[in-house]
Every structure is written in C-alpha cells, then in structure tokens.
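The complex is shown incomplete by one protein chain, all other protein chains being positioned as in the whole.
Per-chain numbering from 1; labels A, B and C assigned in written order.
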C-alpha cells in the first residue's frame, strides 16, 4: 500500500502525518509553528517530512497552507497570518525534501479529507464550513475539489452578510466571519458579561470574574451543563451560520454541509440551530431537496489526511 | 455541419432557433408564451420545433426553462412564473417531437451561450449575472456548466444581502434580487418621483407625470441623455450588484463576470459602477487577480444559443 | 368634584367615558367606529358625549384621535386609518356638543393617562410605547406632554431601525413598527409555521393547521403555557423593542418606559426581554441611571382617561 505524507501548516502549529490509501494515519508528528518566519517554517516542514520519511516510504507530499494558493498548486500568493508573499512553496520544498510536493489551501484540503474519508464520504457535492478563530470553507463539486479560476475561491468567511457591518480583518465590513466565528462567539459573550448582564453571571464566575478571560471552550462547557445564556450564545452563532449557509447553498447547491473547526465540538448545541436557521432561510425550500448539515468527523486531522490524499493524485 | 435547435421558454415569450456548431443562428422563431398553461406551452414548443425541423435537419433539441431543473436535465421540479410542478419535460417533448431533448435552467443555458460564443469565450471560469425583472445567474467552472448536487445551484438572486431586508417573492427577506434587479431600479425611481423629489422631475415628466408609468428603459434613456437622477439610479443599482458580485467572487472566484439581461443595455452607465463597487469590496483585493466585468454579447439570444449547444454534447 | 369626558377614537371602536379628578371612570360607553366615514364618526362621538352628558354634568371634552393633530389641538391634519384630511375636529365637535373640546393624538393621551394615574404617576419624564397592530408612542417631559413644533412628534414607530429593511405602511423602509409590533409578531410566527418549522407545530395545531389563522393572543396564550417557540417569538419581539427603546432613551432620557398596547398583555414574557435588550444596548450604560421598564396599568382605558384629564387643563 502506497503511503503519502500530509502536512497542515497553521498559524500556531504544524501537523504532519504519514497516511495510507484509506485515510488511515500511520504516524503523526506535531511541531510548534514559528509563524512569522517563513524560512523557519520551511525548515520545520522539511525536518518533519524527513523524519517521517526516515521511518516510512513516502511517495509524495501534500501541504495545506493557510493562504491564497495559485491555480498550479505551487505558489502561496498571500497569507493573512504567515509572512508568505508570492512564495513558490512547491519548488522550495521539493528541493529540500527531494519528494514531489503539492500545495493547497488549508480549508480546501480539510474539505477534501472530509469528502474522501469523513462526513462527506457518501456524496459528490460537499460544502465544508470551518468555524474556528475565523470562518473558512472548502467545496467539492461532482467529486472534484473546487478551486476557482485563480485558486482563491471558497472564501466563504468573507461573504458580506451585513451591509456596513463590523470591520473584518480583510478590510471589508460585515463579513460572515465577524458574526459566525468562534471569535464572534467570544466577543459577544464578553460584551454581555462586561456589560453587567445577569444572564452571563455563571459564565463570568467561570472566568474568575474577568470578562476578558472568557473563552470559547468555557461557553461550550457551560452550554453542555445547561446554562441558558451559553446555550443561547451558541444558538445565536448557529443562526448566523445557518443564514450564511442558506445563501451559500442558493449558489453552490451542495448535497451535504459539513461543520468543522474547533467550535463544531459543541455538537448539536451548535448544529441544531444551524439546521433550523438553514432550513428556514433556504430559498425555494419545499420545492427542492434540502442539504443535510453534518458535523465533521476527522477533527483537526482532516487537513493532513486530505493533503496526503491529494498528493497521491 | 450538424444543426441543433435551442428553445428559451420565458414567462412572456418562447424563442426558438436553429443553431450551427459555431453558435450562428440559421433561423429564428418567436411565439407568445401562454405562461400559466403548461399544456399550451408544450404544444407551442412542439409546434415551433416541428416548424424549424421542416426546413432544417435538426440533430437534437436543447430547452432553457425558467425553473428548477433536476440533475438529470429532464424534470422541471418547480418554476416561479410557470405552472410546472415536477414535470418530465424531457420525456414529453421527446415524445411529441421525436427528437432527443435536454432541459436546463434558463440562466444556465445563457451562461453556457456566453461562455461558448460570447463574452466569456476566452476563459474557463465565468459567472453570468442577468439583471432583468429579477436577478439570475449561471456559472461555468473549468469549462463545465456548474449545476450543483440537485441541479438548483447558481440562484444568485437569492443571496441574502440585507438581514431583515425587503420581502422577496421567494419568501425570504433581503435577497439580492430586491436590490439589484430592474424591478428594484423602477421601484426606487417611482418612489422618489411619487415622493415629490425635485431630482426626479425630468423622469416624472418623461412618464407623463405619472410615477407608476416610469419604466426601466425610460431611466436608461434619460441617463444616456445625461439626467443626473437617472445616472444616479443606475449607479445605486450598480453598487448593489458590485457588492453582491464581490461576495459571489469570494466564493466562486471567476475569471470573468458577464452582465446580461435587459438592464445591462444601459452599458457602462451600469457597468462602471458595478466595476467600482466590485473592485472596492472584493476580499483580498490587491493580493489576488481581479475578475473582469464585461457586458454580455449575445443579448436575449444567449439562452437559445447555449441550449442548442448543450443539445449537441 | 368636576367631571370631564374623554373619548378615544380608534380604527375599529370609539370608547368614551366620564372621568373624575382622580382618573376614576364614573361611566363608560363604547360604540363601533364607522372608520372610513368621517361624518358618521363625528355623529357617533357627538351622540356618545350627549348621552353621557344627559346623566352627568360634564365640564369639557378631551378627544384622542389616531392621527396627526396640529399644535393648537384642534385640527386633525392626517390620519392613516381614518379619512380625516385637515379637519377642524375641535370646532365641529364644539358646535355639535355645545362643550369645550380639546383634540390630541391618541398615543399622546394614553401617555398622559399613564403619567397622571398609571404606571408613570411617580415620575416627571416618561416614554410610553404602545405595541399593538403598530407601534405608537407618547412622551411626557418635565411633567408636560411633549408635542413637538408642529404637533406631530413622538412617532416612535417610524424610527428607522434597519436600512433598506421592510417596507412600512408610511412609505419608508425599515421602521421599528415593522419589527416590534403585534403585526410583526404574527407575521413571523405565520412565516415559520407555513415554512414547515417543527418548532411552530403546537402553534399551528392551535390555529387549526392554518398558518394564516395564527393570532397574537394565540402566541401569548401558548407562551404562557410554556411553548418554547412562542416564548422565543415574544423574546425576539422584545429584543427589537428593547433595542429601539435604547436608541430612543439615548435621545429622550426618560425616567420610566411604559409598555402598553395589546401585546403588552404578555407581561414579563415580553417585558423581561425588553429589559434585557434595553439594558444591554443603552449607550453609556454603567455611567448613567437606567430607566425602569414597566407595564402600563390603565389598559385600553389609558386614552380616554388621559383625554379627559387634558380637557380639564
């Protein structure tokens, strides 16, 4: 059985693994990411690949990178959180590792992973929505990974959902990312808590009385324990996501919508409101099949598994 | 050279034609559409195809239908303005005409027409935006017509652009169609005129003093003649469209955006504001190639030409 | 003790009463309102006043009218639901009844009634928000009824809360009335029910399976019985109202906000969300006193009691 290597380069960590043809991880390594130092990142990736290669026969390498990757799956044109500016990552890593390399956007490889071996294994058309610090997305159409004319499609977090809305890191106002991300969840909870809302009292207690110490996992934990305020915060987040997904589905018409990213660990506390809101807002509802909304299955390994699989194509 | 027949079934008229392999129209026929009577429409289409077939050797027939067409390009599941409800149009027309038939959504065939022989002939990835009574869309990706998992994608007029906005015919609030269509153009102009705006005086005069008599072509005509109010109305429309296209391009990443539909006859009076607004609102602008915004070339024949071409595949 | 007569002319009924100096109703009469026939309304009011006058010694008459009343408290300039167009109601009723008459806007007299004898009896500055078919308002400042420069102030239902939002009966888009009224409550509930929402099932059952038969009182009744969907509908309504009141309080700085109108009968199911939302959205919260939000006390008699009291000034 041929093995390939998948690497997911994030803002804070690099996750690499040797993956078999069924998406099984044979060995996995993780190193901290020296996020702002491009050379250091390449060294770290090279080291990680070589170490895995010393113990396994690797046919090729797939890289998931958090940035705009060109149509040729070689150059990173731009990355918001890493200092890549038009870097030919494919050429550099092929030279340093001696292996064939393919580079792809991180959310795209995660979508591919879920499509091949996870929550979308049974369909041909899938929309992955990752809800973490930001909102990312990947799309599979007719069994092929969608890339767009220039390689920069599926940036679903930057759909404008509120005209003149909140300022986004991308420079626009009112992007979905400002309303449907984990950052939005935390921002709104902190805002309520620091505003003295009695409803947020338990959450504030949980954060030691300091609104700025509130985190996403705290909200999920209290929601699971039945705290009405935290349940409602997840519901409000889910409402925005469901409304955004309804807009996306009007355009993309997926068979399945997969929710991934850290916040999706809240499970049905997030997914049920997403489903309600999606079903209530989809144009033409009642006259068309309704896409299923499912939770991602591969967790934070979706990227490396998808990247490794792309590397074998 | 093989000839095929293309038919575009709209709410008010049926346009049919015999088309050659280069997209050239050999003969064209037009009949009024008995919109609400499904049987009468089928009879009219059959008659039209048979008449064209009596003078030309037709290999197959492509139909563009204003409704949701299933993935098999056979059944019309639902149409907003025609009484089709889950009708196997393909089977019925194949029986009545004795020819092989393919059915496709009307905006999709228009997109295919512009891609093959019109404003998008030189690219592989295209987004067609038709601005008429409503806002429709069609998408070509990697040289293939995009259809979605269930055949109902590319409904770009129902992207939600204003939360809690205007009620749309589809039952949702705040759809792009309510802000970027010819109907929106006329509604806003009538509103200003009937509200006594001095700015709208010339337009009101042109409509014989009756705000309800204002039409889209009047606005375009006065804008061409330099009337500042009408120029501004087209600019406001173009701003909404450009903002919507920026959201769509974040997801679809097209190489070219083609503007069609009746309102696109306003030319650069509409397209320049669309370009400005699109360029100012695209996420990642400056770090990615910018899709060109072009005017459609095939006018209201894009649908029949595209349908005829699909029929030969 | 001097007695005066108060009359509240609504779109569907005319309510009149003889009121003492403490706001006590000595006798009350009610007749159907022939809403569109101005002459018939005047006859009905005259008859009602004369009948009450035959049994009590009435010093003067106060009229609450659902329309724009001029600064002199005499002419009705315009009414949305009654055919008054610049009618000198004061002169006509003084002639027909032989008594001194004062005319005032219906929400203003209700605000005055609550200020003098109801939920605002202990403060000098009050904002009344009436939530019925529409959203109305009345304002008392420093112990005086606020009227504005032209007599048409306090039209709080027409504060714009959503740019490009829902079309209002007043011709504008996005007025508070479209989001915070009883009509909005019913519209949203019907929409969910007819959209097939499982959440709305109990409500739909209660309406005999016909979404169009859903009414405001049904929603309140089910909410009281603990139905989560109906509780949530009232909460959504309360959220809009609380946000609107926060904007109004930034400008008007009232000591007390009184919620009246038919929907306020939902009590704390509506008022608690209003309080939460108001408290969370008031600018400068934490650095300024927070107005109390109270339920109206005089019910649908606030208008006639307030009108009668104004008549004695």
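Here is the rule we go by: a contact is a pair of C-beta atoms (placed from the backbone, for glycine too) under 8 Å apart; a residue touches a chain by one contact, two chains touch by 3 or more.
None of the values given here were measured: they were computed from a predicted structure.
Residue A:167 is the one among A:40, A:91 or A:167 that touches the chain not shown. Touch with the chain omitted from the figure is made, among C:114, C:243 or C:309, by C:243. Which of C:159, C:274 or C:311 touches the hidden chain is settled by the complete complex: it is C:159. Note that of C:180, C:216 or C:254, the residue touching the chain absent from this view is C:254.
Residue-level contact of chain C with the missing chain is found at 68, 77-78, 123-125, 137, 139, 141, 146-156, 158-163, 168, 170-172, 175, 243, 246-248, 250-255, 281, 283-285, 287-289, 291.
Within the entire complex, the positions of chain A that touch the omitted partner chain are 162-167, 171, 173-174, 179, 191, 195. Even with one chain removed from view, chain B keeps its contact list with that chain: residues 163-164, 192, 195-197, 199, 276, 279-280, 285-286.
Assume only the chains that are shown with their structure count from here on.
Chains compared, chain A against chain B: the Cα-based superposition rotates one onto the other by 180 degrees, nearest 5. Residues touching across the chain A and chain C pair largely coincide in numbering: over half of the numbers involved belong to both copies. Distance from the chain A centre to the chain C centre is 50 Å, each centre being the mean of its Cα atoms. Chain A and chain B have Cα centroids separated by 34 Å. Looking at chain B, residues 162-163, 171 sit in touch with two or more other chains.
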